[in-house]
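Only one protein chain is missing from this complex, and each of the others stays in its spot.
What follows is chain A.
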Amino acid sequence: MFGEDIVMLSRMQFGLTALYHFLFVPLTLGMTFILGIMESVYVMTGREVYKDMVKFWGKLFGINFAMGVTTGLTLEFQFGTNWAYYSHYVGDIFGPLLASEGWMAFFLESTFVGLFFFGWDRLSKVQHLLVTWLLAIGTSVSALWILIANGWMQHPVGAEFNYETLRMEMTSFADVFFNPVAQVKFVHTVAAGYVTGSMFVLGISSWYLLNKRDIGFARRSFSIASAFGLASVLSVIVLGDESGYTSGETQKIKLAAIESEWETHPAPASFTVIGFPDQENRKTDYAVKIPYVLGLIATRSIDEDVKGLKDLREESVERIKSGMLAYDNLQKLRAGDLSAKPAFEAHKADLGYGLLLKKYTDKVVDANQDMIAKAANDTIPKVAPLFWTFRIMVACGFTMLFIFGMTFYYCATRVADQKRWLLRMAVWCIPLPWIAAETGWFVAEVGRQPWTISGVLPTHMSVSSLSADQLWFSIGGFALFYTVLLIIEMYLMLKYVRLGPSSLHTGRYCFEPRSAH
(Lines give C-alpha, C1' and ligand atoms only; values in the text may rest on other atoms or scores of the structure.)
Protein backbone atom coordinates (compact mmCIF):
# COMPACT_ATOMS: atom_id res chain seq x y z
CA MET A 1 0.00 0.00 0.00
CA PHE A 2 0.91 3.61 0.01
CA GLY A 3 3.34 5.13 2.42
CA GLU A 4 1.89 6.69 5.51
CA ASP A 5 3.34 10.00 4.41
CA ILE A 6 1.19 10.09 1.25
CA VAL A 7 -1.94 9.37 3.28
CA MET A 8 -0.96 11.93 5.91
CA LEU A 9 -0.16 14.64 3.36
CA SER A 10 -3.35 13.97 1.40
CA ARG A 11 -5.40 14.20 4.58
CA MET A 12 -3.63 17.34 5.65
CA GLN A 13 -4.22 19.00 2.29
CA PHE A 14 -7.87 18.04 2.15
CA GLY A 15 -8.48 18.96 5.77
CA LEU A 16 -6.85 22.35 5.51
CA THR A 17 -8.40 23.30 2.17
CA ALA A 18 -11.84 22.15 3.33
CA LEU A 19 -11.59 24.02 6.62
CA TYR A 20 -10.38 27.05 4.72
CA HIS A 21 -13.32 26.80 2.33
CA PHE A 22 -15.61 26.65 5.31
CA LEU A 23 -14.40 30.03 6.53
CA PHE A 24 -16.44 31.54 3.70
CA VAL A 25 -19.35 29.15 3.25
CA PRO A 26 -21.23 29.77 6.52
CA LEU A 27 -21.07 33.52 6.02
CA THR A 28 -22.48 33.13 2.51
CA LEU A 29 -25.28 30.91 3.83
CA GLY A 30 -26.20 33.38 6.54
CA MET A 31 -25.68 36.64 4.69
CA THR A 32 -27.84 35.70 1.72
CA PHE A 33 -30.76 34.99 4.04
CA ILE A 34 -30.23 38.18 6.00
CA LEU A 35 -30.07 40.11 2.73
CA GLY A 36 -33.31 38.46 1.70
CA ILE A 37 -34.95 39.49 4.97
CA MET A 38 -33.67 43.07 4.76
CA GLU A 39 -34.81 43.43 1.18
CA SER A 40 -38.23 41.98 2.01
CA VAL A 41 -38.59 44.71 4.63
CA TYR A 42 -37.50 47.25 2.02
CA VAL A 43 -40.08 46.07 -0.50
CA MET A 44 -42.82 46.02 2.13
CA THR A 45 -42.06 49.38 3.76
CA GLY A 46 -40.43 51.21 0.84
CA ARG A 47 -37.90 52.81 3.21
CA GLU A 48 -34.59 53.55 1.50
CA VAL A 49 -32.50 52.71 4.55
CA TYR A 50 -33.36 49.04 4.10
CA LYS A 51 -32.22 49.17 0.50
CA ASP A 52 -28.96 50.74 1.67
CA MET A 53 -28.64 47.92 4.19
CA VAL A 54 -29.00 45.32 1.44
CA LYS A 55 -26.44 47.13 -0.67
CA PHE A 56 -23.89 47.66 2.08
CA TRP A 57 -24.10 44.22 3.69
CA GLY A 58 -24.23 42.93 0.11
CA LYS A 59 -20.82 44.47 -0.54
CA LEU A 60 -19.33 42.60 2.40
CA PHE A 61 -21.13 39.46 1.24
CA GLY A 62 -19.58 39.91 -2.21
CA ILE A 63 -16.04 40.11 -0.84
CA ASN A 64 -16.69 36.89 1.01
CA PHE A 65 -18.53 35.17 -1.86
CA ALA A 66 -15.56 35.54 -4.23
CA MET A 67 -13.44 33.56 -1.78
CA GLY A 68 -16.14 30.94 -1.36
CA VAL A 69 -16.20 30.38 -5.13
CA THR A 70 -12.42 30.24 -5.39
CA THR A 71 -11.95 27.76 -2.58
CA GLY A 72 -14.96 25.68 -3.59
CA LEU A 73 -13.36 24.91 -6.95
CA THR A 74 -10.49 23.30 -5.07
CA LEU A 75 -12.73 20.79 -3.39
CA GLU A 76 -14.30 19.62 -6.62
CA PHE A 77 -10.91 19.12 -8.21
CA GLN A 78 -9.50 17.48 -5.15
CA PHE A 79 -11.71 14.39 -5.02
CA GLY A 80 -10.21 13.44 -8.36
CA THR A 81 -6.66 14.68 -7.93
CA ASN A 82 -6.02 13.38 -4.43
CA TRP A 83 -8.69 10.79 -3.69
CA ALA A 84 -8.81 8.93 -6.99
CA TYR A 85 -9.50 5.50 -5.56
CA TYR A 86 -12.26 6.97 -3.43
CA SER A 87 -13.70 8.57 -6.58
CA HIS A 88 -13.66 5.28 -8.42
CA TYR A 89 -15.00 3.34 -5.45
CA VAL A 90 -17.97 5.54 -4.55
CA GLY A 91 -18.36 7.82 -7.59
CA ASP A 92 -21.57 5.97 -8.42
CA ILE A 93 -23.19 7.45 -5.31
CA PHE A 94 -21.11 10.52 -4.54
CA GLY A 95 -20.87 11.80 -8.12
CA PRO A 96 -24.61 12.23 -8.80
CA LEU A 97 -24.96 14.15 -5.54
CA LEU A 98 -22.25 16.58 -6.63
CA ALA A 99 -23.76 16.84 -10.10
CA SER A 100 -27.16 17.56 -8.56
CA GLU A 101 -25.55 20.30 -6.53
CA GLY A 102 -24.27 21.74 -9.80
CA TRP A 103 -27.65 21.61 -11.56
CA MET A 104 -29.84 22.73 -8.69
CA ALA A 105 -27.64 25.01 -6.62
CA PHE A 106 -24.43 26.28 -8.23
CA PHE A 107 -26.24 27.50 -11.32
CA LEU A 108 -28.91 29.20 -9.27
CA GLU A 109 -26.59 31.09 -6.96
CA SER A 110 -23.93 31.89 -9.56
CA THR A 111 -26.37 33.05 -12.21
CA PHE A 112 -28.31 35.30 -9.87
CA VAL A 113 -25.39 36.70 -7.92
CA GLY A 114 -24.53 38.91 -10.91
CA LEU A 115 -28.06 40.28 -11.12
CA PHE A 116 -28.08 40.82 -7.36
CA PHE A 117 -25.17 43.23 -7.70
CA PHE A 118 -25.85 44.78 -11.09
CA GLY A 119 -29.58 44.45 -11.54
CA TRP A 120 -30.82 47.22 -9.23
CA ASP A 121 -31.74 49.64 -12.03
CA ARG A 122 -32.81 47.00 -14.50
CA LEU A 123 -35.33 45.15 -12.37
CA SER A 124 -38.48 46.11 -10.55
CA LYS A 125 -38.37 46.03 -6.76
CA VAL A 126 -40.16 42.72 -6.60
CA GLN A 127 -38.03 41.18 -9.33
CA HIS A 128 -34.86 42.12 -7.50
CA LEU A 129 -36.25 40.72 -4.29
CA LEU A 130 -36.95 37.49 -6.10
CA VAL A 131 -33.36 37.41 -7.36
CA THR A 132 -32.02 37.89 -3.83
CA TRP A 133 -34.17 35.07 -2.49
CA LEU A 134 -33.18 32.77 -5.35
CA LEU A 135 -29.56 33.48 -4.46
CA ALA A 136 -30.29 32.61 -0.82
CA ILE A 137 -32.15 29.44 -1.76
CA GLY A 138 -29.33 28.48 -4.12
CA THR A 139 -26.74 28.65 -1.36
CA SER A 140 -28.82 26.56 1.01
CA VAL A 141 -29.68 23.98 -1.65
CA SER A 142 -25.97 23.71 -2.32
CA ALA A 143 -25.47 22.92 1.35
CA LEU A 144 -28.26 20.34 1.16
CA TRP A 145 -26.57 18.29 -1.58
CA ILE A 146 -23.06 18.43 -0.21
CA LEU A 147 -24.33 17.45 3.23
CA ILE A 148 -26.27 14.55 1.79
CA ALA A 149 -22.97 13.52 0.22
CA ASN A 150 -21.14 14.00 3.50
CA GLY A 151 -23.94 12.33 5.45
CA TRP A 152 -23.51 9.31 3.21
CA MET A 153 -19.81 9.19 4.06
CA GLN A 154 -20.76 9.09 7.76
CA HIS A 155 -23.56 6.59 7.37
CA PRO A 156 -23.53 4.88 3.96
CA VAL A 157 -27.05 3.66 3.25
CA GLY A 158 -28.74 2.81 -0.03
CA ALA A 159 -25.64 1.34 -1.67
CA GLU A 160 -23.99 -2.01 -2.16
CA PHE A 161 -20.63 -3.41 -3.28
CA ASN A 162 -20.66 -4.86 -6.80
CA TYR A 163 -17.99 -7.52 -7.25
CA GLU A 164 -18.05 -7.22 -11.05
CA THR A 165 -17.19 -3.53 -11.09
CA LEU A 166 -15.23 -3.53 -7.82
CA ARG A 167 -16.97 -0.53 -6.35
CA MET A 168 -20.00 0.63 -4.40
CA GLU A 169 -23.15 1.24 -6.42
CA MET A 170 -26.35 3.03 -5.50
CA THR A 171 -29.31 0.77 -4.77
CA SER A 172 -31.78 3.35 -3.46
CA PHE A 173 -31.62 7.06 -4.11
CA ALA A 174 -34.44 7.61 -1.60
CA ASP A 175 -32.37 5.98 1.15
CA VAL A 176 -29.39 8.17 0.27
CA PHE A 177 -31.51 11.32 0.13
CA PHE A 178 -33.49 10.67 3.29
CA ASN A 179 -30.50 9.40 5.22
CA PRO A 180 -31.30 10.54 8.78
CA VAL A 181 -27.70 11.59 9.37
CA ALA A 182 -27.74 13.78 6.27
CA GLN A 183 -31.05 15.44 7.09
CA VAL A 184 -30.01 16.34 10.62
CA LYS A 185 -26.60 17.45 9.46
CA PHE A 186 -28.12 19.69 6.80
CA VAL A 187 -30.33 21.63 9.19
CA HIS A 188 -27.59 21.81 11.82
CA THR A 189 -25.07 23.13 9.29
CA VAL A 190 -27.22 25.67 7.43
CA ALA A 191 -28.54 26.98 10.72
CA ALA A 192 -24.93 27.35 11.85
CA GLY A 193 -24.41 29.37 8.68
CA TYR A 194 -27.37 31.58 9.54
CA VAL A 195 -25.85 32.09 13.00
CA THR A 196 -22.56 33.07 11.37
CA GLY A 197 -24.23 35.69 9.19
CA SER A 198 -26.20 36.99 12.17
CA MET A 199 -23.15 37.22 14.42
CA PHE A 200 -21.26 39.05 11.69
CA VAL A 201 -23.99 41.64 11.15
CA LEU A 202 -24.67 41.90 14.87
CA GLY A 203 -21.03 42.42 15.80
CA ILE A 204 -20.32 45.02 13.13
CA SER A 205 -23.56 46.87 13.86
CA SER A 206 -22.61 46.87 17.53
CA TRP A 207 -19.31 48.46 16.63
CA TYR A 208 -21.13 51.26 14.78
CA LEU A 209 -23.43 51.74 17.75
CA LEU A 210 -20.51 51.84 20.16
CA ASN A 211 -18.91 54.50 17.97
CA LYS A 212 -22.21 56.35 17.74
CA ARG A 213 -22.17 56.43 13.93
CA ASP A 214 -24.83 55.53 11.38
CA ILE A 215 -27.17 54.87 14.31
CA GLY A 216 -30.41 54.32 12.40
CA PHE A 217 -28.72 52.04 9.90
CA ALA A 218 -26.88 50.06 12.55
CA ARG A 219 -29.83 49.73 14.90
CA ARG A 220 -32.04 48.22 12.20
CA SER A 221 -29.32 45.82 11.11
CA PHE A 222 -28.75 44.90 14.75
CA SER A 223 -32.42 44.06 15.32
CA ILE A 224 -32.71 41.87 12.26
CA ALA A 225 -29.49 40.05 13.14
CA SER A 226 -30.52 39.43 16.73
CA ALA A 227 -33.94 38.06 15.83
CA PHE A 228 -32.66 35.86 13.00
CA GLY A 229 -29.65 34.87 15.10
CA LEU A 230 -31.75 33.77 18.05
CA ALA A 231 -33.99 31.59 15.89
CA SER A 232 -30.96 30.12 14.15
CA VAL A 233 -28.86 29.44 17.21
CA LEU A 234 -31.78 27.62 18.80
CA SER A 235 -32.10 25.44 15.69
CA VAL A 236 -28.39 24.71 15.73
CA ILE A 237 -28.48 23.57 19.34
CA VAL A 238 -31.66 21.52 19.01
CA LEU A 239 -30.38 19.89 15.82
CA GLY A 240 -26.98 19.40 17.41
CA ASP A 241 -28.70 17.40 20.08
CA GLU A 242 -30.63 15.52 17.39
CA SER A 243 -27.27 14.86 15.77
CA GLY A 244 -26.14 13.29 19.03
CA TYR A 245 -29.18 11.04 18.88
CA THR A 246 -28.60 9.93 15.28
CA SER A 247 -24.93 9.36 16.11
CA GLY A 248 -26.03 7.18 19.00
CA GLU A 249 -27.83 5.09 16.40
CA THR A 250 -25.42 5.18 13.50
CA GLN A 251 -21.98 6.36 14.55
CA LYS A 252 -21.46 4.76 17.92
CA ILE A 253 -17.69 4.96 17.89
CA LYS A 254 -17.64 8.65 17.10
CA LEU A 255 -20.12 9.38 19.87
CA ALA A 256 -18.20 7.32 22.41
CA ALA A 257 -14.97 9.04 21.41
CA ILE A 258 -16.48 12.51 21.75
CA GLU A 259 -17.63 11.54 25.24
CA SER A 260 -14.42 9.72 26.06
CA GLU A 261 -16.68 6.83 27.06
CA TRP A 262 -14.26 3.90 27.39
CA GLU A 263 -16.49 1.47 29.27
CA THR A 264 -20.09 0.51 28.76
CA HIS A 265 -21.73 1.62 31.96
CA PRO A 266 -25.12 0.45 33.22
CA ALA A 267 -27.88 2.56 31.69
CA PRO A 268 -28.56 5.45 31.76
CA ALA A 269 -25.10 6.68 30.79
CA SER A 270 -23.76 9.83 32.38
CA PHE A 271 -22.34 12.73 30.39
CA THR A 272 -18.70 13.69 30.93
CA VAL A 273 -18.61 17.47 31.08
CA ILE A 274 -14.88 17.67 31.35
CA GLY A 275 -11.93 15.35 31.89
CA PHE A 276 -8.61 14.25 30.42
CA PRO A 277 -8.86 11.34 27.97
CA ASP A 278 -5.96 8.89 28.16
CA GLN A 279 -5.83 6.91 24.91
CA GLU A 280 -3.08 4.52 25.96
CA ASN A 281 -4.68 3.28 29.15
CA ARG A 282 -8.19 3.70 27.78
CA LYS A 283 -9.54 5.80 30.61
CA THR A 284 -10.53 9.38 31.38
CA ASP A 285 -8.76 11.18 34.22
CA TYR A 286 -10.43 13.70 36.52
CA ALA A 287 -13.78 13.26 34.80
CA VAL A 288 -16.68 15.44 35.93
CA LYS A 289 -19.91 13.67 35.08
CA ILE A 290 -23.60 14.46 35.03
CA PRO A 291 -25.73 11.37 35.47
CA TYR A 292 -28.39 10.34 32.89
CA VAL A 293 -27.60 13.03 30.34
CA LEU A 294 -25.63 11.02 27.76
CA GLY A 295 -28.18 8.24 27.90
CA LEU A 296 -30.90 10.76 27.18
CA ILE A 297 -29.02 12.40 24.32
CA ALA A 298 -27.90 9.22 22.62
CA THR A 299 -30.80 6.85 23.18
CA ARG A 300 -33.73 9.09 24.19
CA SER A 301 -34.35 6.66 27.03
CA ILE A 302 -33.09 5.88 30.52
CA ASP A 303 -32.78 2.14 30.13
CA GLU A 304 -30.57 1.68 27.08
CA ASP A 305 -26.78 1.35 27.19
CA VAL A 306 -24.40 3.67 25.46
CA LYS A 307 -21.62 1.35 24.36
CA GLY A 308 -18.10 2.21 25.47
CA LEU A 309 -15.04 2.20 23.23
CA LYS A 310 -13.61 -1.01 24.65
CA ASP A 311 -16.71 -2.98 23.70
CA LEU A 312 -16.92 -1.24 20.34
CA ARG A 313 -13.33 -2.25 19.66
CA GLU A 314 -14.23 -5.86 20.35
CA GLU A 315 -17.02 -5.57 17.81
CA SER A 316 -14.46 -4.28 15.31
CA VAL A 317 -12.30 -7.36 15.86
CA GLU A 318 -15.23 -9.57 14.93
CA ARG A 319 -16.06 -7.53 11.88
CA ILE A 320 -12.43 -7.55 10.72
CA LYS A 321 -12.41 -11.34 10.89
CA SER A 322 -15.65 -11.46 8.93
CA GLY A 323 -14.17 -8.93 6.49
CA MET A 324 -11.24 -11.27 5.83
CA LEU A 325 -13.71 -13.94 4.76
CA ALA A 326 -15.46 -11.42 2.52
CA TYR A 327 -12.15 -10.48 0.93
CA ASP A 328 -11.11 -14.09 0.48
CA ASN A 329 -14.38 -15.00 -1.23
CA LEU A 330 -14.24 -11.87 -3.36
CA GLN A 331 -10.88 -13.02 -4.74
CA LYS A 332 -12.36 -16.42 -5.54
CA LEU A 333 -15.38 -14.83 -7.19
CA ARG A 334 -13.20 -12.67 -9.34
CA ALA A 335 -11.16 -15.67 -10.37
CA GLY A 336 -14.43 -17.08 -11.72
CA ASP A 337 -15.40 -19.39 -8.85
CA LEU A 338 -19.11 -18.61 -8.56
CA SER A 339 -19.53 -21.08 -5.70
CA ALA A 340 -17.89 -18.46 -3.48
CA LYS A 341 -20.83 -16.12 -3.97
CA PRO A 342 -23.04 -17.14 -1.02
CA ALA A 343 -20.09 -16.88 1.37
CA PHE A 344 -19.17 -13.50 -0.09
CA GLU A 345 -22.73 -12.23 0.23
CA ALA A 346 -22.85 -13.39 3.83
CA HIS A 347 -19.77 -11.36 4.79
CA LYS A 348 -20.06 -8.54 2.26
CA ALA A 349 -21.15 -5.96 4.82
CA ASP A 350 -17.79 -6.35 6.54
CA LEU A 351 -15.63 -6.10 3.43
CA GLY A 352 -14.54 -2.61 4.46
CA TYR A 353 -13.26 -3.96 7.79
CA GLY A 354 -11.21 -6.50 5.87
CA LEU A 355 -9.71 -3.68 3.83
CA LEU A 356 -8.47 -2.09 7.06
CA LEU A 357 -5.86 -4.84 7.07
CA LYS A 358 -4.44 -3.61 3.75
CA LYS A 359 -2.43 -1.20 5.83
CA TYR A 360 -0.57 -4.14 7.37
CA THR A 361 -0.70 -6.85 4.71
CA ASP A 362 -1.49 -6.53 1.05
CA LYS A 363 -3.07 -9.98 0.90
CA VAL A 364 -5.48 -9.36 3.78
CA VAL A 365 -6.31 -13.06 4.19
CA ASP A 366 -2.95 -13.87 5.76
CA ALA A 367 -3.33 -11.38 8.60
CA ASN A 368 -2.19 -12.63 12.00
CA GLN A 369 -3.67 -11.84 15.41
CA ASP A 370 -1.28 -8.95 15.88
CA MET A 371 -2.37 -7.29 12.63
CA ILE A 372 -6.03 -7.77 13.48
CA ALA A 373 -5.45 -6.19 16.87
CA LYS A 374 -3.72 -3.22 15.26
CA ALA A 375 -6.49 -2.77 12.71
CA ALA A 376 -9.08 -2.93 15.51
CA ASN A 377 -7.17 -0.25 17.42
CA ASP A 378 -7.30 1.86 14.27
CA THR A 379 -11.09 1.83 14.37
CA ILE A 380 -10.96 3.94 17.53
CA PRO A 381 -10.11 7.51 16.57
CA LYS A 382 -7.89 9.72 18.74
CA VAL A 383 -10.14 10.55 21.64
CA ALA A 384 -8.58 13.65 23.22
CA PRO A 385 -8.77 15.98 20.16
CA LEU A 386 -12.39 14.99 19.56
CA PHE A 387 -13.28 15.36 23.21
CA TRP A 388 -11.87 18.88 23.37
CA THR A 389 -12.92 20.28 19.99
CA PHE A 390 -16.45 19.09 20.62
CA ARG A 391 -16.55 20.95 23.93
CA ILE A 392 -15.16 24.11 22.32
CA MET A 393 -17.92 23.95 19.72
CA VAL A 394 -20.62 23.51 22.34
CA ALA A 395 -19.23 26.32 24.49
CA CYS A 396 -19.25 28.67 21.49
CA GLY A 397 -22.83 27.67 20.74
CA PHE A 398 -24.08 28.42 24.21
CA THR A 399 -22.17 31.69 24.42
CA MET A 400 -23.89 32.78 21.23
CA LEU A 401 -27.24 31.65 22.59
CA PHE A 402 -26.62 33.97 25.53
CA ILE A 403 -25.65 36.88 23.25
CA PHE A 404 -28.59 36.51 20.90
CA GLY A 405 -30.96 35.95 23.80
CA MET A 406 -29.82 39.15 25.49
CA THR A 407 -29.69 41.27 22.33
CA PHE A 408 -33.11 40.06 21.30
CA TYR A 409 -34.53 40.89 24.71
CA TYR A 410 -32.98 44.36 24.76
CA CYS A 411 -34.08 45.02 21.19
CA ALA A 412 -37.61 44.15 22.18
CA THR A 413 -37.40 46.50 25.16
CA ARG A 414 -35.66 49.12 22.93
CA VAL A 415 -32.65 49.67 25.15
CA ALA A 416 -30.05 47.69 23.23
CA ASP A 417 -27.98 50.80 22.36
CA GLN A 418 -27.45 51.54 26.04
CA LYS A 419 -26.10 48.12 26.95
CA ARG A 420 -22.52 48.89 26.06
CA TRP A 421 -21.19 45.74 27.73
CA LEU A 422 -23.38 43.66 25.44
CA LEU A 423 -22.38 45.60 22.35
CA ARG A 424 -18.72 45.13 23.25
CA MET A 425 -19.28 41.46 23.82
CA ALA A 426 -20.98 41.14 20.43
CA VAL A 427 -17.94 42.71 18.74
CA TRP A 428 -15.45 40.48 20.51
CA CYS A 429 -17.52 37.38 19.85
CA ILE A 430 -17.59 37.78 16.05
CA PRO A 431 -15.09 34.88 15.64
CA LEU A 432 -17.18 32.44 17.69
CA PRO A 433 -19.38 31.02 14.89
CA TRP A 434 -16.28 30.30 12.82
CA ILE A 435 -14.56 28.57 15.72
CA ALA A 436 -17.71 26.53 16.29
CA ALA A 437 -18.04 25.60 12.60
CA GLU A 438 -14.40 24.60 12.20
CA THR A 439 -14.30 22.54 15.39
CA GLY A 440 -17.63 21.00 14.40
CA TRP A 441 -16.22 19.79 11.09
CA PHE A 442 -13.12 18.57 12.85
CA VAL A 443 -15.28 16.41 15.12
CA ALA A 444 -17.37 15.11 12.20
CA GLU A 445 -14.42 14.20 9.97
CA VAL A 446 -11.70 13.16 12.41
CA GLY A 447 -14.34 11.28 14.34
CA ARG A 448 -15.03 9.15 11.25
CA GLN A 449 -11.43 7.98 10.97
CA PRO A 450 -9.99 5.55 9.94
CA TRP A 451 -12.64 5.68 7.23
CA THR A 452 -13.50 7.96 4.33
CA ILE A 453 -16.75 6.02 3.97
CA SER A 454 -17.68 4.79 7.39
CA GLY A 455 -17.25 1.02 7.59
CA VAL A 456 -16.83 0.74 3.82
CA LEU A 457 -13.60 2.31 2.61
CA PRO A 458 -10.56 3.03 4.78
CA THR A 459 -8.84 6.37 4.37
CA HIS A 460 -5.49 4.82 3.57
CA MET A 461 -6.98 3.07 0.52
CA SER A 462 -8.77 6.14 -0.77
CA VAL A 463 -5.77 8.18 -1.86
CA SER A 464 -4.44 8.67 -5.38
CA SER A 465 -1.25 6.99 -6.55
CA LEU A 466 0.93 10.04 -6.01
CA SER A 467 4.40 10.84 -4.75
CA ALA A 468 5.27 13.02 -1.77
CA ASP A 469 6.87 15.55 -4.14
CA GLN A 470 3.59 16.02 -5.98
CA LEU A 471 1.78 16.60 -2.72
CA TRP A 472 4.33 19.09 -1.49
CA PHE A 473 3.96 20.96 -4.78
CA SER A 474 0.21 21.28 -4.35
CA ILE A 475 0.34 22.04 -0.64
CA GLY A 476 2.92 24.74 -1.36
CA GLY A 477 0.70 26.20 -4.07
CA PHE A 478 -2.35 26.25 -1.82
CA ALA A 479 -0.37 27.78 1.03
CA LEU A 480 0.88 30.55 -1.23
CA PHE A 481 -2.42 31.38 -2.94
CA TYR A 482 -4.56 31.00 0.14
CA THR A 483 -2.32 33.13 2.33
CA VAL A 484 -2.13 35.98 -0.16
CA LEU A 485 -5.86 35.81 -0.86
CA LEU A 486 -6.74 35.74 2.83
CA ILE A 487 -4.64 38.84 3.51
CA ILE A 488 -6.31 40.68 0.64
CA GLU A 489 -9.76 39.54 1.69
CA MET A 490 -9.30 40.59 5.31
CA TYR A 491 -7.86 43.92 4.23
CA LEU A 492 -10.85 44.67 1.99
CA MET A 493 -13.33 43.43 4.55
CA LEU A 494 -11.90 45.70 7.26
CA LYS A 495 -11.65 48.62 4.87
CA TYR A 496 -15.31 48.36 3.95
CA VAL A 497 -16.43 47.72 7.51
CA ARG A 498 -14.67 50.95 8.52
CA LEU A 499 -16.19 52.86 5.62
CA GLY A 500 -19.60 51.53 6.53
CA PRO A 501 -22.62 52.58 4.49
CA SER A 502 -20.69 55.65 3.31
CA SER A 503 -19.12 53.27 0.77
CA LEU A 504 -22.45 53.44 -1.09
CA HIS A 505 -21.90 57.15 -1.84
CA THR A 506 -25.50 58.07 -1.21
CA GLY A 507 -24.59 61.18 0.78
CA ARG A 508 -26.69 60.06 3.73
CA TYR A 509 -24.08 58.50 6.01
CA CYS A 510 -21.23 59.19 8.35
CA PHE A 511 -18.11 60.78 6.78
CA GLU A 512 -20.15 62.10 3.86
CA PRO A 513 -20.61 65.86 3.51
CA ARG A 514 -24.29 66.68 3.03
CA SER A 515 -23.55 68.18 -0.36
CA ALA A 516 -21.97 65.03 -1.73
CA HIS A 517 -23.61 63.21 -4.62
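Note that in this section contacts are C-beta pairs under 8 Å (C-beta built on N, C-alpha and C of every residue); 3 or more make two chains touch, one makes a residue touch a chain; residues count from 1.
The definition used in the following text is that contacts and distances are computed from a predicted model.
Colleague: Write down which listed name, "Peptide/nickel transport system permease protein", "Cytochrome d ubiquinol oxidase subunit II", "Xanthine dehydrogenase YagS FAD-binding subunit" or "(2Fe-2S) ferredoxin", is the UniProt protein name of the chain that is not shown.
Modeller: Missing chain, per its UniProt entry: "Cytochrome d ubiquinol oxidase subunit II".
Colleague: Touching the absent chain in the whole complex: find that residue among A:G15, A:G95, A:P180 or A:G405.
Modeller: Counting the whole complex, the residue in contact with the absent chain is A:G95.
Colleague: Looking at the whole complex, which of A:G3, A:G46 or A:G80 touches the chain that is not displayed?
Modeller: Considering the complete complex, A:G80 is the one touching the chain left out.
Colleague: Can you name the residues of chain A that touch the chain not displayed here?
Modeller: Residues 55, 62-63, 65-67, 69-70, 73-74, 76-77, 79-82, 84-85, 87-88, 91-96, 98-104, 106-108, 110-115, 117-123, 162, 164-167, 169-171, 173, 334, 464-466, 470, 473-474, 477, 481, 485, 488-489, 492, 495-496, 503-505 of chain A touch the chain absent from view.
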